[in-house]
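Note that this complex is displayed minus one protein chain, with the remaining chains in position.
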Amino acid sequence: MEAPDSASSEASPKIAVKVDLSVTGTESLMKACYWFSVDFVCEIHKTEETKAEVVLRPRKPASPAELASRREDFISSVLDFALRERIEAKTASIRDLLMAKALSEAGILEDEPQGVFGDAVEESKTDGMFKILGNA
Amino acid sequence: MARTFFPFENLTPSPASFSLLPFRFTRLNGKELIVNEAGEFLIAPNGTVQQLADQRLDTGSELYRDLKAKQIVFDEASSPLLDQLATKIRSKFDQINGGTKLHIFVVTLRCEHSCHYCQVSRQTTSRGQYDMSTGTADRAIELMMESPSKEITLELQGGEPLLAFDTIQYIVPRAKEAAKANGKHLSIVVTSNLACVTDEILTYFRDEGVKASTSLDGPAFLHNKNRPRPGNNSYEKAIEGIERARAILGYQNVAALMTTTAASLGHVKEIIDEYVRREFHSVFLRPISPYGFAIKTKQSTGYEMDRFLDFYKEGLAHILEINRKGYRLSETYTKIVLTKILTPHGTGYVDLQSPAGEALNVLVYNYNGDVFASDESRMLAEMNDLTFRLGNVHRDSRRSIFLSEPALKMFQVACTQSLAGCSDCAFQAYCGADPVYHHATQGDMYGHRPTSGFCKRNMEVIRHLFSLIQENDPETMRILWSWIAGQTEKREPSLCA
Partner (left out) sequence: MRLTTSGIARNFAGGIVGVVTKSDLLDHRREDRIRLLGPSTTVVGDSLIGYRCVLSEGKLDPAPTIPYIHRIRETDHLGDGDIVALEAKTGLVRSLYRPYERHHHLFATARCNSNCLMCSQPPKDHDDVVALTERNRELIRLINPHPNYLTITGGEPTLLGDNLFALMGQLRDEMAATEIHILTNGRTFAWPEYARRFAQVGHPNISLGVPLYSDFAASHDYVVQARGAFDQTVTGLHQAARNGIRVEIRVVLHKLTIPRLTKLAEYIYRNLTFAEHVALMGLEYIGYTPRNINELWIDPYDYQDQLEETVEYLAIRGMNVSIYNHQLCILRPKLWKYAKKSISDWKNLYFQECENCSAQESCGGFFQWATKKHSDHIHAL
């Protein structure tokens, strides 16, 4: 994301952030705006295929210092939500599996025991108690 | 046959890569709080989450070992132990098991108090239209027994339930008989202002094993201000009632709850000191109920919630100090939230569950047979809002109650896992959903998290408690654990039904 000037040339103060959508995605912008909507009116303008500008207008008067600080918070928030998107994408299917296991009956969705058994005597039997592999 | 020993690098070499297990995170006092799907957490250095997302972390580091032990990452060197993680997740949902455990019977709406925060009482003391009939009581007991749970709590409420003592005397033996016939363990508690309690009534309760829960909002000036009654002596009556009840029922069978009002804010230490003076060992710093104020005055709850949070933090600090000086006093809300954060167990506290506790964990049977999803739902009905009236004992079975339109609408928005603002919240495992609250304060069951008083309160309380956890002062932690460990028992992992 670029770091443009936070001072506005218009009469009403606002926060403006230019974002690279290939870095942030749109979900993270929406989520950050969701939380900031308490204190700001949020507008997202798509400027190019992969670029957008987010404008946050404070609902109550705010000093430039406050706005600068909140701007940083906003950027932080967007980046954190973008991180969450990435993590969600990587873990969605295993999460579904986990929840299915958690909420299903015993034994139905459970994994087989893994690993080697490791008893040499049992290993040498043709009809041993367990399937055995050696410890390499 | 001589065996050889394998060096560490041969037996379990550090894996080249790793994979992620589901987790949520937030920033906490300069660090990152990472929480797995079972509510286990790790406070990690800044930048850890970025490294996890990039899958670029030194698998030989101590931090990596911590992350792996907490089931936030896994690798090919060993099993991800998904079944064990699933078991831990399951334990957190234990309260769903068995369905509704708390059944509130509103035996009458009559009351001689006119507490500011109560929406439901009627001033007439003559019997009749605002009392639960025997027919309604019978049906309510039948419905209560339809709940699969082996442990059932019957709470007798009102108005002032003691004004309908004969109705209570009708209900108690029949409920006990029904519980026995259905193989259930029944606890009974009566919530009363104790102003008109007599020895006869208390003796009855003692003989029937009924416990008492009453209101104590603080010292006299505050309690009486909140709870007007003829003679303006609610406090004196409450204290007298508590003493008598303790004498007859036994100290441990009499509990007190406080209700926080605007008048209470600013007096938290005095309220707590009152509880100590009255020899209580737990106090519940409950937030201001939004139902009265917000609905009547349509005020935003933001400012009030900020003031409540100050009230809570100051109160908790005062309570910890009291404990340090040797008097054992727990704060109930803190205990509940810490149980969710620090232990493997969930809690049965109705207001902080996902899926929400309404109907799933509590049902209210009104004097006229109407069945509500929670006490607050009943209060809304008194103001002509029937959104959460699920049915009536005379028309419905448990099944039709749970399949009613109001119930289904509510269930759709009852899980934090799928609500905006909650679904990726780091504190999800420690929080809950409350559709009734959001409907009452925001006009929308779904809830708007950024302006939600419920969200604000819980997030701030949870953050505050994590600060204490991070500080890790040994004496503070010992005190907090004495509250937690007092209530949780060791349990077996769930054998599925």
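Note that the chains are named A and B in the order they appear, and that numbering of residues resets to 1 at the start of each chain.
The criterion applied here is as follows: a contact is a pair of C-beta atoms (placed from the backbone, for glycine too) under 8 Å apart; a residue touches a chain by one contact, two chains touch by 3 or more.
Predicted model, so just to flag it, every value in this text is computed and none were measured.
Of B:Ala69, B:Ala317, B:Leu386 or B:Leu408, it is B:Ala69 that touches the chain left out of the display.
Only one residue from B:Ser17, B:Gln55, B:Ser79 or B:Ser114 touches the chain missing from this view: B:Ser79.
The missing chain lies against chain A, touching residues 106-107, 110, 113-122, 129-130, 135-136. In the full complex, chain B contacts the hidden chain through residues 1, 3, 5-6, 8, 11-12, 14, 38, 40, 65-66, 68-69, 77-79, 81, 83-84, 87-88, 343-344, 474, 477-478, 481-482, 485, 488, 490-493, 495.
Here, only the chains that are shown with their structure count from here on.
Centroids built from CA atoms put chain B at 29 Å from chain A. Contact residues of chain B toward chain A in the complex are 1, 6, 11, 19-27, 37, 49-50, 52-53, 79, 82-83, 85-87, 89-90, 93, 420-421, 424, 449-451, 495-497. If you check the complex, the residues on chain A that touch chain B are 31, 34-38, 76, 80-81, 83-84, 86-88, 90-91, 94-95, 97-99, 101-106, 110-111, 114-115, 120, 135.
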